[in-house]
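Just one protein chain is left out here, and the rest sit where they should.
Chains: A and B, in written order; residue numbering restarts at 1 for each.
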Amino acid sequence: MTATEVLDRTEASTDRRVPSARQGRDRRKPLRPSSIIALVILAVLAALWLMPFAWAIVTSLKSEADAGATPVTWIPAGGFTLDAYTSVLSEGNIPQWAFNSVFTSAVITAIAVAISALAAYAFSRIDFAGKRVLFYVTIASIIVPPQMLIVPLFYQMLAFDMVDTYAGIILPQLIHPAIVFILKQFFDQVPIELEEAARVDGASRMRVFLQIVLPLSRPILAAVSIFIFVGAWNNFLWPFIVTNDASLMTLPVGLQTVQSAFGVQYAQDMASAVLAALPLIIVFLFFQRQIIKGFATTGFGGQ
Amino acid sequence: MKHTNPAFEKSTAGLSRRTILTGGAALLGGVLLPSTLSGCSAIAAGGVEQLKFWHLLSGGDGIKMNALVQQANEEFPDEFHATQTVLTWGTPYYTKLAMASVGGRAPEVAIMHATRVAGYAPGGLLDEWDLDILAEEGVTEETFLPRVWDKGVIDGSLYSIALDTHPFIMMFNTEHAEAAGLLDADGRLPVMTSPDQFREVALAMQAVTGVHGLSYGFLNDGAQMWRLFYTLYAQHGAEMTLEVGKEVEFDMDAAVESLEFIQSLLDGTIAAQTGDYGTAVSEFVSGNSGLFFTGVWELPTMVNGNLPVDAQVIPTLYGTPATYADSHSFVLPHQNNPDEAKRRDVYRFVANILKNSISWAEAGHIPAYQPIVDSPAYSRLVPQIHYAEAAQQVVFDPEAWFSGSGSDFQAYFAENVQNVFLGREDPRSGMEGFIRRLNILLNRPNPLESA
Partner (left out) sequence: MTTTPQLNRAQGVGPNALTRRDGRVPNSARRRDTLHGWGFAAPFVIAFLLFLVWPIIYGFYLSLTGQSITGANSEVIGFANYAEAFADGDVWRSLGNTLWFTLLSTVPLVLVALILALLVNLGLPGQWLWRLAFFAPFLLASTVVSLFWIWMYNPQLGLINSVLGGSTAWLTDSNTAMISVVITTVWWTVGFNFLLYLAALQNIPEQQYEAASLDGAGKWRQLFSITIPQLAPTTIVIVILQVLASLKVFDQIYIMTGGGPGGATRPIVQYIYETGFTAYRLGYASAVAYVFFAIIVIASMVQVLVTSRRGAK
């Protein structure tokens, strides 16, 4: 399946208004007994899946005493409170880590999408010496697991004096050969007549790229941007290796590495985790279809 | 020109969403940025140096250390402001500290266990302390016990300054001891000089509690296993030498005898046959045992639990007084371009904490700074004063680049000897397995020093 085909099919499955080829039933008829059973099963499964969220949120709204009290209850004896959140936001490093995550993820996304699109356009539209070799090497590199590069990359960051810097976090995360491949596939499908006409009129390749091809590629660019942004935001291993200074850590790394001087505080731990989960969940609630499309499309390019 | 591919019809919707996404991210950053900057601006004025201080202390220790740091900051408001970063105790902390030092942007000052310094200093991961500047701040060799000061000296240079020694001792429940008729006029337990005498006392305690006489947690805990073993081993007068390129030098008989003694204690009557650290703490706190082998750092737990408790060093059962201990020490992680002003402030910071370390003693530790130990305030601290002698007889881990608190060394001990503790393996073969593992490591080049 090409990227566009996956795009269309996921769109169909997520778009409630499009009549889709499903084992459907007419909505106006009442539910059959078997459907009710299926609905119950789904509800139970969904409840199970939402349970860890719910449990974490409820814990974060308790006082520390209630959070550590037995027997375990959903409703705390002392009532709900936002103390854990105020403590975590005022005393800890979470705002700093959140900023680091936003900053590095945004920079990574912007640069990675830009350089991947440029390269993909070259692969798609320009015949240049060595292109075949370069393309196959790029595709082959999709196999390389980033986990095996942590040692030489760290060594390299030592040599460049980039350990504990933003550059150290950002630079190795700019390379997405799978994204180059996906974008190239997409560009291949763009009708070439538009570009040909512009070039005949004397437009440079860069102008054609920027003013014709890119605007037509908004859906795929949005999809890959989301994919890269979420991946960069959630990335643990590399930022964990390259940052030791607590003020440079991204949110996932900071949460795991830095301990409270006061020992285990369950409500605050859960408050921190919920805060870390919040941005992407909110984004998901608003941009559900966009995100699902993004993942279904780029997912085929490899993980 | 009209294009007919329906995929491109969605372009406007995609763009506006992407704009919102990026805009939202910028907004989020904008909201959070002021809160991160405000902290800096309040302090950056007036040349106040920001000192980054790493340590691995949490719980009661963490609270006390936090108070000490705040006190230092308050006494030097115009010179420096120290912020703490606490990492998980053990391997995660030491790995990150090494990586930070290698990366050249390490924190200005950190705490390490003295037994781990040998795994850092030779590799250039630490910078040495300047004795003259230390003397200006009132910190000299004379203000420490020789054993403790020497532990920080590697190849003639001072790399770590001890804040405390924290030995592995024996606590006892004074009420149970009273009920068992064990206490003398001073409220102390009888002097025990042999394994049998110890067993008698423990059994007497067990008769009173009806559960166990002694609490000792060790399951899956190499540090706990090693602490007790090494105390008993060193009481034989035995030593262990680890040298790269050679095999381990040690006393097998002393080791076997120590392990057999431990096995005899874990019989289900004197002590539970199995149990981890937390379970042992709970057992002693709830009064289900009379004796407790533990580190001094658990003292606040007892005090908070309102337990009638006293403490002493683990009795000398094999002739030579010895107590396993480690020491929290201040080190200077290596920096490629150290800021001289910050470095100077680090000396002030460390000296200030040492001089205020009476509060650290309240957490159970024995302060390393002798003026504090000799002070009247310290002599009033009970039961701390009852085990202060431990500092005179401490034995530290055998020195190697891979040994020390929370190290692989202690993990190997657990791997090979836990089954001995659980009575499933013969002490000699367990010990042999441990020594074999060490010899494999010693056979490799020292990663800190070029061959």
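Here is the rule we use: a contact is a pair of C-beta atoms (placed from the backbone, for glycine too) under 8 Å apart; a residue touches a chain by one contact, two chains touch by 3 or more.
Because the structure is a prediction, the values reported are computed rather than measured.
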item	value
Contact list for the unshown chain, restricted to visible chains	A, B
Hidden partner chain, touching residue among A:Ala67, A:Ile182, A:Val224 or A:Ala246	A:Ala67
Of B:Leu51, B:Ala82 or B:Val102, the one touching the omitted chain in the full complex	B:Val102
Absent-chain interface as seen on chain B, which is shown	91, 94-95, 98-99, 102, 123-125, 220, 402, 408, 411, 414-415, 445-451
Residues from chain A at the interface with the omitted partner, ascending	6, 9-10, 12-14, 16, 20-25, 31, 34-35, 38-39, 41-43, 45-46, 49-53, 55-56, 59, 67-68, 70-72, 114-116, 118-119, 121-131, 134, 138, 141, 143-145, 147-156, 171-172, 174-175, 177, 180, 188, 192-193, 195-196, 199-200, 202, 205, 209, 230, 233-234, 236-237, 241, 251-253, 255-256, 266, 269-270, 272-273, 276-277, 280-281, 284-285, 288, 291-292, 295-296, 299-300, 302-303
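We take it that only the chains that are shown with their structure count from here on.
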item	value
Whole-Å separation of chain centres (CA-atom averages), chain A against chain B	39
Of all residues in chain B, those that touch chain A in their complex	1, 3, 5, 7-8, 10-12, 14-15, 17-18, 20-22, 24-26, 28-29, 32-33, 35-36, 52, 57-60, 62-63, 65-66, 84-88, 92, 96-97, 99-100, 102-107, 336
Interfacial residue positions of chain A with respect to chain B in the complex	4, 7-8, 89, 95-96, 98-99, 102-103, 105-106, 154, 157-158, 161, 163-165, 189, 191, 193-194, 197, 215-216, 218-219, 221-222, 225-226, 229, 241, 244-246, 257-263, 279, 283, 286-287, 290
